[in-house]
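Taking it in order: structure first as structure tokens, then the write-up.
Complex shown without one protein chain; remaining protein chains in place.
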Amino acid sequence: MADRMVLLVFSGSYDKLVGMSVLVSGAVALDMEVDIYLMLWGAYAFKKDTIGKDMEISEHQSLAEKLKKGMEKAGLKPWFESLKELKKMGTVRIHACGAAAKTWDADLSNLEFVDDIVGATEMVSALSEAKIALFI
Amino acid sequence: MADRMVLLVFSGSYDKLVGMSVLVSGAVALDMEVDIYLMLWGAYAFKKDTIGKDMEISEHQSLAEKLKKGMEKAGLKPWFESLKELKKMGTVRIHACGAAAKTWDADLSNLEFVDDIVGATEMVSALSEAKIALFI
Partner (left out) sequence: MADRMVLLVFSGSYDKLVGMSVLVSGAVALDMEVDIYLMLWGAYAFKKDTIGKDMEISEHQSLAEKLKKGMEKAGLKPWFESLKELKKMGTVRIHACGAAAKTWDADLSNLEFVDDIVGATEMVSALSEAKIALFI
């Protein structure tokens, strides 16, 4: 069985989601399987009516413009475009935490890229079996 | 010996502490032991004069009201109430990092839920023995 990287994506900031996609690209290049669990703000960022509009949520709002320009110059794609490609290239499953989905009134119909909705026990169980487990 | 989940709780934001309690609930359901190490803002949030008042510290202040309403609708309890119950149901030890405690002039008398105060070496040692180790 392939090694697995599990990312708990709690954050919904544009910058951290770029970080997420960089890590996923590395894992896919190494033929690892990836499971992403969307917690609170992560689930918010993946809502169909939010995705792609979240530049407003940056880790450092005062430096957001500077960051945006730097990323463009560096040729970094929007994280959701990278993720779409990575899902085609490798095994990348995306799950939403049930409590987060409920908080935002979200389900599979209005969440982008999400494969299923899971509970805390399944999330922790996946962490304990992962080769790499990170909270973002 | 039971598997152990170690959480380094650096953040003191209400939202991340809810995330912490969700993870602890999953670990307790799986009969894992949990060790929480409170670093800087985590220790701040567990001070007796701060605990329960920290909604002001949200990851995304501009969306804090929206989050609050969503959490109420989803039936999510305040994190400190969940934690209290989880401490009764399973093995959940809470430690404060010595440097953090000193920073906030805190000790066991004015920190809620905290079992002891430890140094960096003990913290890293616990991480290296854990089945799951996350920095929140």
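Note that the chains take the letters A and B in the order they are written out, and that residue 1 is the start of every chain.
Convention: a residue touches a chain if its C-beta (ideal position, glycine included) is under 8 Å from a C-beta of that chain, and two chains touch if they have at least 3 such contacts.
The model shown is predicted, which means the values in this text are computed figures rather than measured ones.
Q: What is the set of chain B residues that contact the non-displayed chain in the whole complex?
A: 8, 10-12, 39-41, 44, 57, 97, 99, 102-105, 119-125, 127-128, 133-135
Q: What is the set of chain A residues that contact the non-displayed chain in the whole complex?
A: 3, 5, 15-16, 18-19, 22-23, 25-27, 29-30, 32, 59-60, 63, 67, 70-71, 73-76, 131-136
By definition in this document, only the chains that are shown with their structure count from here on.
Q: Quick one: report the Å distance separating chain A from chain B, using the average Cα coordinate of each chain.
A: Comparing mean C-alpha positions, chain B is 23 Å from chain A.
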